[in-house]
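Structure in structure tokens, see below.
All protein chains of the complex are present and in place, except for one that has been dropped.
Take a look at chain A:
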Amino acid sequence: MIELTTPFTKEKARMLKAGDQVLLSGVIYTGRDAAHKRLVDALEHNLPLPFDPMDAIIYFVGPAPAAPGEIIGSCGPTTSYRMDAYSPKLLSVGLRGMIGKGKRNDEVVEAMKEYDGVYFGAIGGAGALMAHCVKEVEVIAYEDLGTEAIRRLVVKDMPLTVVIDSKGRDLYKIGKEKYLHYAHED
């Protein structure tokens, strides 16, 4: 288990490889479909982003509402490919990490290789557990989007797996092949 803290610099990103298990602590930003569209629109119009993308990590999530006495509801990852249209642009301005689940397209992987990005997988459907890693929450932009608003989260020991590393190695391909090799050896 690798302990990782933000800011997520190029040097830290380059050390990670597909399959590594990580405990992430520090500041991350939430964003999914509608927020990504706005972020990229802002970049295209040379407008400032609501947070500094340099060495930042975006978590693809739309949390459930917080119940009384809590700061956030269940908050597991959403499927990442819907952000594929936007991620290369954000990587090009310094975004270093993305947290989600599911496959990414070739354009995203190429951009990750070019700009030293890392794609982490959180376990889909384990939203109640993930909420326990979130220590602080603040909506910082696009409040009208509700669950899709951008939130600044402070997380502690968030369990993640490196799915695609900055060299483009992909755990979804490697993991499946390794398992099939193991199953056929039996």
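Here is the rule we use: a contact is a pair of C-beta atoms (placed from the backbone, for glycine too) under 8 Å apart; a residue touches a chain by one contact, two chains touch by 3 or more; residues count from 1.
Assume contacts and distances are computed from a predicted model.
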Task: Protein that the absent chain corresponds to, by UniProt name, given "PTS mannose/fructose/sorbose transporter subunit IIC", "Adenosylcobinamide kinase", "Fumarate hydratase subunit alpha" or "Pyridoxal 5'-phosphate synthase subunit PdxT" - done: "Fumarate hydratase subunit alpha"
Task: Sole residue of A:A66, A:V93, A:V139 or A:V154 that reaches the chain not shown, by the stated touch rule - done: A:A66
- [ ] Kindly state which of the options A:G31, A:P50, A:P88 or A:G121 is in contact with the chain not pictured.
- [x] A:G121
Task: Candidates A:K12, A:K101 or A:R151 - the one touching the absent chain - done: A:K101
- [ ] Would you write out the residues of chain A that touch the absent chain, in ascending order?
- [x] 34, 61-67, 73-76, 78-79, 81, 101-103, 121, 123-129, 131-132, 145-148, 159, 161, 171-172, 174-180, 182-183
